[in-house]
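The complex appears here minus one protein chain, its other protein chains still in place.
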Amino acid sequence: MDLNALIAVMIILPIASALFLNLLHKKDRTIKIIAIITAVVLPIIPLLTPYGSHFFGGYLPLAQNSTLAQGLPAIITGTQLSQFHLGIMYVFSSAQQLMIFILGIITFFAIFTFINETKKPSGVYAFLLFMGTASLSAILLSDDIFNLFVFFEIAALAQVGIVVASGIKDNYETALKYILIGNIAGPLLLLGIVMLLGVTGNVNVTDMIFSIKNGFVDPQSPVLLMALSLITFGWLYASGLPPFHTIKSEVYSKALPHGAALIQAFSVFTLVAIGIIIIRLFSYNPFTHIAIIGISVIAMILGITMALMQTDYKRILGYLAVGELGYIGIGLGLGTALGITAGLFQAINESVITSFLFIGFGTVLYKTRTSDTKKLGGMMYVNPKVALLVLLAGLAMAGVPPLNAFQSKLMLIQASIQSGLPEIGIIMILLSIVTFMTFMKAFYTVYMRPKPKELEVLDNKIPKSTIISLVAFLIICITLGLFPQIATSSLQTLAAGLV
Amino acid sequence: MIEYVLMIITVLGAIIALMQRDLLKAAILTGIPGVSIAFLFQYLLAPDVALTQAIVGSAIVPVFIAITVLKTRKTEEEIK
Amino acid sequence: MREVQKKAEEDQPITNITASAMLAAELTLIASVLVAVIMVRLIHPVLMIIMIAAVLIIAVMARPIMPRLRKEQNDDLNNMMFYIVVALGIVVALFYWGNLNV
Partner (left out) sequence: MVVDSQLMSFFTAGSLIVIGIFAALFLDNLIKKIIGLAFLGDGVNLFIITMGYKPGGIVYIFLPDMTISNFAQTSAYPLPFALVLTNIVIGASTLAVILGLVLILNKRHGSLSASKILRDKGE
C-alpha cells in the first residue's frame, strides 16, 4: 500500500469529520465521541506518514508520466515544460511533520477542553475548529500557492465563525471588522499571487523558483517586485503583524479560550508557511530580508508595549502573542540556517506556550465570567494549582530556563550575533524582560492581589480535563526545553534548504 | 470596439452605483458592472467563467445586497 | 453630551499599576527604537548619528508618547482601514525603492 496517500488523509480526515459533525445536531454523545476520536487521530497521522510528496489526481510531471506524455509534440515533452508539475502537489518532510504534529496536539487539547467545559457541545463549533485545522495543515503542506490561498480563505472564515460562536460581548462587531479587513487584504494577496503566475506561468512554488533561477524570468522585473510587495502585505494580514495587530489581538480576545488557543496557532503557522514561501521565492532580493526584519522589530515593539497598556487579560495575551510573532519573523528574516531553524523552533514553542496561557487564563473566565483585570483579584486562593501552572507558562514565554522558549530565544540571539546584527539580540533581550513584566502585571492583578468585594466567584468546578491539558502543555514545554534537539533536528533540513 | 464600451460601462456603473443615495438603487445598480464584466470575460476568451460571473454578478450579489437593504430598512423604520 | 462622557472616561482614577505600566511602556518604546536605529550604521554611520539625535529630540518633544499611541491604535474600523491602506502604500513603495537602492 502506498503510505504517501496518508498525506492527503491529514486534510481529508478533519474536513470529513467536520462535515459529519455539522450534520449531527443535538446528538451530544455522538458528537463528543466522534470529535474526540478525530482529535486523537489527528496528531498520530503525521507520525506514521513517510516523507515524500503527494500528487493529487496522480498527475506527475510529464517527464515521469509516460502515459500522459504519449503523443504530445516535442515542443512540450522535449523542453523544460515536461519538468513542471501539472496538478496540486503536497510536500511532506520532517519540518512539516513536526509542525502538523504540534498543530494536531493543540487541536486535540482545544477540542478536549471545549467538550468538557461546555455542557452541550455543539457540532457546529467543532466543525469550525476542525475546518481550521484542516486548512492549516493544507497551508503547511501545499506547494501550490493558489491552493494555499484557497485554504487560507477557508481558515479566515473558520476564525470568523469561532469568534461569532463565542457569545462574548461585542463579538459580532469584531467578526465583521475582521472579515471586512480580510476582504481588502485577501484579494490583494491573490493579486500578488496571480502576478507571479503571470510572470512565471505557474502556480507551483518549486516551478516558479526554477523559472526565476534559470533565467526564464527577469528577477528584477517590476511585476515580480509588485508581486513580492503584495504577497508581503497579504502575509502581514495572514499573521497579524502590524498594522493588523489591533484586529488580530481583538479577535483573540473575543474568542473562547480554547478557540483563541487554536486561532493563535493558526496565525503562527500561517506566518511560518507564507514566510517560508516568500523566502524561497525572493531570497535573491536582499531587501526581502531587511523588510522582514524591519516588520518583525516593529511588531515586537508595538505588540509588547501595547500589551502593557491593556486592562483586559485576554487582550494582554493577544498583544503578547503578536509581539512573540516578531521573534519568529526575525528568525526567518536573518536568512542564515541557524536563524531560520531558531525562528521555526520559536514558532513551535510559541504556539504551545500561548495556547497554554489562553487555556490557563480561560479558567478565570470559567470561574468568574469576566476578563477585566480591574474587577479581578485573589484567584490564587480560589485555585492555587492552576495559578502555579499559569505562572510556569508565563515564565516559559519570557524565556526562563529550563523551559522551551529559552532555547529558541538563545538560538535567535546567537543567530543575530552571527549575522552581524547584535542590536537585534539586545532588543530581543530587552523585550523579553518587558514581556515577563507585562505577564507578571496581569498575573498579579488576576491572581495575587486581594479579592475585590464585588467579584463573584461561581461555584462550578474546573473540569479535570482542563488541568490535564495544562499539565500536558507543561510537559511539552519542559521536554522541548531540556532536549531541544528533538525539534531542531527535524527543522534543520528545511532551514538548510532555504539558505 | 464593443470591449471598450463594456469597459467604460463597467467603471462608470461602479461609480454610479456607489454614488446613489438610495441604498436599494445602489444594490440593484451593482448588477450593471457585474453583467458587463461577464460580457468582458466572454470577449477575453473565457466563456465558462463568463457564465458563472453572469449568474453571480448579475443575480446573486445584487439580490443578496438588496435583501439586506430591505430587511435593515424595516428595523430602521421601527426604531424611528 | 458626548464630550462630557468622554471626559468622564478619561478622568477615571489612574491607579499605580496603570501609571507604572505606562511609564514602563514609554521607556521600552524609546529604548528599543534607539537600539533599532543603531542598525542604520550598516547603511551609513553619519546617517545613524543624525537619526539617533532626531529620535531623541522627537522623544523629548513628543513626551508622553504612549497615551497618544494608545489612542491612535483603537478598535475603530475606519481607523484600522486607514492604517492598513497606508501600510499597503508604504510596503509597495518600499519594495520598489529598496530594490533600486539596496
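Letters A, B and C mark the chains as written, and numbering starts fresh at 1 in each.
Methods note: contacts are C-beta pairs under 8 Å (C-beta built on N, C-alpha and C of every residue); 3 or more make two chains touch, one makes a residue touch a chain.
What you are looking at is a predicted structure, and each value in this text was computed from that prediction instead of being measured.
Chemist: Using the touch definition from the header, name the shown chains in contact with the chain that isn't displayed.
Modeler: Touched by the chain not displayed, across the whole complex: A, B, C.
Chemist: Given that one chain is not shown, which residue among A:Y51, A:Y172, A:Y284 or A:F483 touches it?
Modeler: Among A:Y51, A:Y172, A:Y284 or A:F483, only A:Y172 touches the chain that is not shown.
Chemist: Of the residues C:I17, C:A59, C:L77 or C:L94, which one touches the chain left out of the display?
Modeler: That would be C:L77, which touches the missing chain.
Chemist: Name every residue on chain A in touch with the hidden partner chain.
Modeler: So the residues of chain A touching the missing chain come out as 71-73, 75-76, 146, 150, 153, 157, 160, 164, 170, 172-173, 175-177, 179-180, 182-184, 187-188, 190-191, 194, 197-198, 201, 203, 311-312, 372.
Chemist: Take the complete complex as the reference. Which residues in chain C touch the chain that isn't displayed?
Modeler: 9, 74-79, 81-82, 85
Chemist: What is the set of chain B residues that contact the non-displayed chain in the whole complex?
Modeler: Output for chain B: 1, 3-4, 7, 10-11, 14-15, 17-18, 23, 26-27, 30, 33-34, 37, 40-41, 44-49, 52-53, 56-57, 60-61, 64-65, 67-69, 71-72, 75-76, 78-79.
What we mean here is this: only the chains that are shown with their structure count from here on.
Chemist: For chain B versus chain C, what separation do you get between their C-alpha means, in angstrom?
Modeler: 41
Chemist: In whole angstrom, what separates the CA-based centres of chain A and chain B?
Modeler: Between these chains, centre-to-centre, one finds 37 Å.
Chemist: What whole-number Å value describes the gap between the mean CA coordinates of chain A and chain C?
Modeler: Averaging C-alpha atoms per chain gives centres 27 Å apart.
Chemist: Return the residues of chain C touching two or more other chains; collapse runs of consecutive numbers into ranges.
Modeler: Within chain C, no residue touches at least two other chains.
Chemist: Any idea which chain A residues touch chain C in the complex?
Modeler: Residue list for chain A touching chain C: 174, 177, 180-181, 184-185, 188, 220, 222, 225-226, 228-230, 232-233, 236, 242-247, 250, 285-287, 290-291, 297, 300-302, 304-306, 308-309, 311, 421, 423-424, 426-427, 430-431, 434, 437-438, 441, 444-445.
Chemist: Chain A touches which residues of chain C in the complex?
Modeler: Checking each residue of chain C against chain A gives 17-18, 21-22, 24-25, 28-29, 31-33, 35-36, 38-39, 66, 69-70, 73-75, 77, 80-81, 83-88, 91-92, 94-96, 98-99, 102.
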